[in-house]
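Of the protein chains in this complex, one is absent; all others appear in place.
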Amino acid sequence: MAQVPILHQGDIMIVSIQSALTDSDMLELQGRILEELVRFGATGVIIDVSVLDVLDSFATRTLCHIASAVQLRGAKTVVVGIQPEVALSMVLLGLTLNDVESALDLDAGLDILWRRAARAGA
Amino acid sequence: MQVLDQATTCHGVASDADVVRARQQGRSLATRLGFGRPDQALIATAISELARNIVNYAKRGEIEISEIRRDNRTGVLVVARDQGPGIDDIQAAMTDGFSTGDSLGLGLPGTKRIVDEFDIQSAPGQGVTVRFVKWVL
Partner (left out) sequence: MEQTTSSSIDDLGSQDQSIMARLAWCAIEKADLERVRELAPFAEDIADMVIERFYEHVLSFDHAAAMFANEGIIERVKAGQRRYFLELTSGRCDEQYVQNRVRIGEIHERSGIGPDLYIGAYDYYLHQLGRLLLERQSDNPRHAFELYLSLQKMAHFDMALALETYVNARERTIEAQQREISELPTPVLQLKEGLLLIPVVGTLDSYRARALTIELLDAIKSLRAKVLVLDITGVSAVDSAVANHLLQTMTAARLMGAHSIVTGISVSVAQALVKIGVGGDVLNTFGDLQRGIEQAEKLLAGTI
């Protein structure tokens, strides 16, 4: 399976999921995100899940783990692009992205991270 | 994957790639049967949970996805079977917050909530069979 592209925009990493991920793919992605976070010293991570039609318990948990680990390095994660029916399924199944911020799309996510950076800088 | 008849598919599940395949098959049947988008996502997610349980706890098993009709209703029937170690305490497994330690639970109570009919059979050493039905509205 092709690797999930990770782009860097200034201090921000953009993880752009392109297709359905198996559990192992997700674990692998988790590792890569943390590795690149450290290597590039990013302050924010955007994970774009707009292509995913299912966010089950494993995916949800992994996103939470990623966000925790990212936070330990002083950076912030924003999950973007959760589709309407995926959001509803998650809620009905009781899956939550507890302390992970989520936004509508890439622009909204970048906005959140820039404002955070601006506040931190000031 | 075996196609048993036009509307029934049976998937061997032994790897996490199989988990993805099974749920995609489920979603595509759901779409064909006329389920709305939210229900399509719910069915796919439920299949994902059951298939993952098979891979994680029993190493291998199968998921059968078929169309079901009763009275005037159409729906999808999913049966997830394995011959693994089975569940000791079904009641506990069906309670929210159940955990086996190395993972955060089997996702069963959540699955039960989102489907119309749900049943689970298991005994230690005798594998697990979970069956659910969801009707088109």
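By written order: A and B. Residues from 1 in each chain.
Simple rule for what comes next: a residue touches a chain if its C-beta (ideal position, glycine included) is under 8 Å from a C-beta of that chain, and two chains touch if they have at least 3 such contacts.
Keep in mind that what you see is a predicted model, and the values were worked out from it rather than measured.
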Message: Using the touch definition from the top, which of A:38, A:51 or A:91 touches the missing chain?
response: A:91
Task: Taking the full complex into account, find the residue in A:33, A:64, A:80 or A:113 that is in contact with the omitted chain.
output: A:80
Statement: Interface residues of chain B toward the undisplayed chain are 36-38, 137
- prompt: Going by the touch rule given at the top, which residues of chain A touch the chain that is not shown?
  reply: 80, 82-85, 87-88, 90-92, 96-97, 102-105, 108, 111
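As a convention for this text, only the chains that are shown with their structure count from here on.
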Task: Would you kindly tell me how far, in whole Å, the mean C-alpha position of chain B lies from that of chain A?
output: 27
- prompt: Quick one: in the complex, what on chain A touches chain B?
  reply: 20-25, 53-58, 61, 83-86, 88-89, 92-95
Statement: The residues of chain B that touch chain A in their complex are 15-17, 19-20, 23-24, 27, 37-38, 40-42, 44-45, 48-49, 52, 55, 96, 104-105, 107, 109-111, 113-114
